[in-house]
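Before anything else, here's the structure in question.
What you see is the complex with one protein chain gone and the rest in place.
Letters A and B mark the chains as written, and numbering starts fresh at 1 in each.
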Amino acid sequence: MITFLFYLFALLAGASALTILFVRNVFYGALSLMACLLSIAALYVLAYAEFVAVTQILIYAGGIAIVILFGIMLTSRVRGVPLVVQHNNLFGAVVAGVALFGLLVTVFSHHTVTPVPTSTEGTQTLQPAQAIGVATLTAYLLPFEVIGILLLIAAVGAMVIAGSLKSKQP
Amino acid sequence: MADTALLYNPTTLQTFALLTLLLPLLSFGIGALISERYAWAVTLCAPFLVLLSLISAIVVAATQWGLGTLPVAIPWFTVYGYTFSAGFMLNATSVCMLVIVSLVSFLVHVYSTGYMAGDAAGKRYFTMLGFFTFAMQGIVLADNLLSIFVFWELVGFASCTLIGHWKDKPQAIVAAKKAFLLNRVGDAGFMVGLMLVWSNTGTFGLQDMALALADQPVGGWQTAAALCIFCGVAGKSAQFPLFTWLPDAMEGPTPVSALIHAATMVAAGIFLLARMSFIFTPAALDVVAITGILTAVVAALAALSQHDIKKILAYSTISQLGLMVAAAGTGAFGVALLHLVTHAFFKACLFLSAGSVIHAVHQGQHQAHKSFDVQDMRNLGGLRKRLPFTYITFILSGSALAGIPFFSGFLSKEAIFSALIGWADNGWRWLVVVAAFGVSFLTVLYTYRMIRGIFAGDETVTADLAIAEPPVIMRAPVALLAGASVWFVFALNPFVCHGWFLQYPELPPHHTALTIFSTLWVLLALGAAGYIFRSRNPFESALLRNTFYLDSYYEKYIVRPVLAVSGVTNRFDYKWLDGMIHATAYGQVTVAHFVAWFDRVIIDGMVNGAAGLARSTGRFTRSFQGGKIQLYIFWAVLTIIIFLIWTLV
Partner (left out) sequence: MLPVHHLLYLGALLFTTGLMITIIKRNAIMVLLGLELMLNAANLNLIAFNQQTPGSPDGQMFALFVIVVAVSEVAVGLAIVLRVYRYFQTAVPDEIRELKD
């Protein structure tokens, strides 16, 4: 059952990703991205990473994809006509892509990944969310704080860069 | 001559001789350099300068006469160690000729001021007249053959320009060209003679030559050299067959004809014969004699049927020159010179008188606005009433020409006959003597015909014209010359030629029988003339008038083939030689084009290719920075992939 779901969502993710690649309509691309993100979230769930999956749905699919859609709308000049983009560097990109894919597949197929046995010394089996919460405030406290500052900076920076809609200064 | 011994100072003599030579040159220089505005000054200046030259000539003659030869030599230039010198040789012959040339030139100058008054190119005329006088004196004074040759050519040039003085008359130009060409033909022989003489004696100086030849045996080269020099004489002195230029030279003004073609230039040949007398071997002398007498006969026959008065006089000149040459051919060079001198005077007088007639009729014709050929005898006639003075001068000089006793011509002709008879010792030479007598007969005939034609009878065409004697300035020289045609100028005895002139050179033996015979002969000829020419012009012969069509033979057999050959060579030169040059030029241009192509395409191509290579390389490497961020991403990723492939696989 899990295997079937896995393959289903994997197929979905792959198909939507390829859709983004082949489709010329930007809007369709953004929607395909959302579909891809959701499929990946489903995969996360199947991989016992529920917290990350939810976060993915909330932030990625619910935030970033929408923001990207906003961006698409704001940067399209023509009203009423769907925004269609051309492709360029097709040959180079195909070469690079195929090379990279081949490389990665080759590398991955040569190595085996063995599961690391868990240590059973007095650790309660925590729920994943609990484990994440604990790790955040103990082992990853510094990155957690830094990332907060990063978010602040990014938000402020984005606001500053975007500026007021009326200004024409670069 | 005692009082003149004081003057016998070589330096003074040299100075005067130099003056005689150079004063006419000064006249030429003034005429050439002065502008056209002062042409009248030249007309005054030229006769004056020639008068001064005449005075110096008389001084020289007076001092040098009777004395030996005075050589004066100035080194001129050096070639290969041999020095050519220019100098004077003053002996009796040369001083005599000096005076004659100056005198006749002066008289002609004076006459020309009247005759050529109103001519537009008067300045040019007097300039060339002065130049001619200078060149002629040069021939007379020169002491070496090279100088003589130089002045010879100059005289020919002066004659040519003076014949063609009226440049607008096409016949004048043709005549000038013909004169020059025939002279040139003679001069070619002269040059060969020069070369022969120099190669055999090693010198050009006349005295040195004479010395060198005195002790040499008579060789074949001497005859050859003598005949070659005689070629020059034949060209200049109008002997057969090179005489056809002289009748055509009558296209020039009459004073020019008087000076050049009667008195002086044509006499230069005789003068040269006398100067080079030592080189003439008996064989050469025979040729000379035959040529001379042949010329005399042909010309006398031709003169008989001419209508143009100047042409009659021209043929008469040729005939008399022939007699002079024949006399020279007998070895009696002094006799030839005597006849030269007498001929100079009476022929100049005849020409100038004819000029007076032409001038007077031309003036009358001009006023009445009529036009007919004034020189044609058929238009003249009966002018003795209108031009009495000219009539008298004509008769005086004509009698001298005809050789009537009591005139100078008789004396010199006598001398010629006695020389000829003295020379004639075998068969064919007697033919020459007979021919000479025949020539004198014919001379009387045509002279009578001419005088009768101009002056006797009634006026026809000229009847209603206002004809008057020319001005005094033209009559005076004529009178002087006519006076010189009578006997007492040359010898006290009218019948014997041993006068003050012929005392110096060798004198031919005097036969009283000859004198009587020649007197009777002349009177017979006069009678015959009176009889034949009762009516006007019975003597019509186209053959004689055209001198046996000699000119047309020349034209057909010599001139046209030469022109044809020159046409062929011209075409050859044009097509082939120029063609070769053009071909090389084209080849050059083609090679240049190829080289340019090579340079442009290959060499520049290489250079440009290198630059282009650099440019494309730069462009390629620059394309990485094209500003397209997606390309940046692409290249970076590709590099990483390659790196990864390299390290991981």
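The working rule: a contact is a pair of C-beta atoms (placed from the backbone, for glycine too) under 8 Å apart; a residue touches a chain by one contact, two chains touch by 3 or more.
Just so you know, these numbers come straight off a predicted model, no measurement behind them.
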item: Contacts of subunit A with the absent chain, listed as residue ranges; value: 2-3, 6, 10, 13-14, 17-18, 20-21, 26, 29-30, 33, 36-37, 40, 43-44, 46-49, 51-52, 55-56, 59-60, 63-64, 67-68, 70-72, 74-77, 83, 85-90, 92-94, 96-97, 100-101, 104-105, 108-109, 113-116, 118-119, 123, 128, 131-132, 135-136, 140, 143, 147, 150-151, 153-155, 157-163, 168, 170
item: Interface with the undisplayed chain - residues on subunit B; value: 622, 625-630, 633-634, 637
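As a convention for this text, only the chains that are shown with their structure count from here on.
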item: Cα-centroid distance, subunit A relative to subunit B, in whole angstrom; value: 127
item: Of subunit A, residues touching subunit B in the complex; value: 88-89, 92-93, 95-96, 99-100, 103, 106-107
item: Residues of subunit B that touch subunit A when the two form their complex; value: 630-631, 634, 637-638, 641-642, 644-645, 648-649
